[in-house]
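Below are the structure tokens for one structure; questions will follow.
For this depiction, one protein chain was excluded, whereas all remaining protein chains were kept in their positions.
Here is subunit A:
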């Protein structure tokens, strides 16, 4: 365990950062679509002066709040835990609230589009229902047979570690909507649903692993995965998505978890 820390320490100069936070100019291009106005999508662009710690979400807010209130996108927590603001930023799926502008190439326009493979409703808002439908189909809940104990079920730290990575999912759809198979085949369960199946299949407390493996052995299940790793790159939570999918494939073949 930790030692009791010192009552007083010498701090290094400039500790905790310091100095002026620089500002810089960006061009933000947003893919616009509103079927109330037109069936055609188009690009709008704005030139903005932003600050060092600003994120893409701050730039979108700047546009919405100061220039054009009709620019539409979802967001809530603004620090990468609620999963509302997955979008394509310069061609990559990311959360707008976790993508710092200074980490992008600001010498070129920053392109923001809706995630792919789900029907666009308006601007950056897509219909999430097909995504949640796949999620619900893999039985995303603990199923345990027999009597439940008076106190908690026991689970060793090793057993808990086995599915830790896939408990981090925030259902933002960045992985599923980065998958080329999903783009062409909307019936495919997609990475996020498989990640959430993995979370239960490898939980020592769960008794429905076989049923979930059967569901994912379907022709629209794990075998559609072409191991392109797009999903792993896209995950804002750092989940090893492709690895999780491989483990599910392996479990189907061996029927062992």
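Everything below uses one rule, namely that a residue touches a chain if its C-beta (ideal position, glycine included) is under 8 Å from a C-beta of that chain, and two chains touch if they have at least 3 such contacts; residues count from 1.
By our rule, contacts and distances are computed from a predicted model.
Not every chain of the complex appears here, and the one that does not is recorded in UniProt as "Succinate dehydrogenase flavoprotein subunit", selected from "CidA/LrgA family protein", "ABC transporter permease", "Succinate dehydrogenase flavoprotein subunit" or "Multisubunit sodium/proton antiporter, MrpB subunit".
Considering A:27, A:72 or A:217, the position touching the chain not shown turns out to be A:72 (whole complex). Against the chain not displayed here, subunit A makes contact via residues 1-3, 5-11, 15-20, 34-37, 53, 61, 64-66, 68-70, 72-73, 75-84, 98, 100, 121-123, 125, 128, 132, 136, 140-142, 144, 148, 151-157, 159-160, 163-164, 167-171, 200, 203, 205-206.
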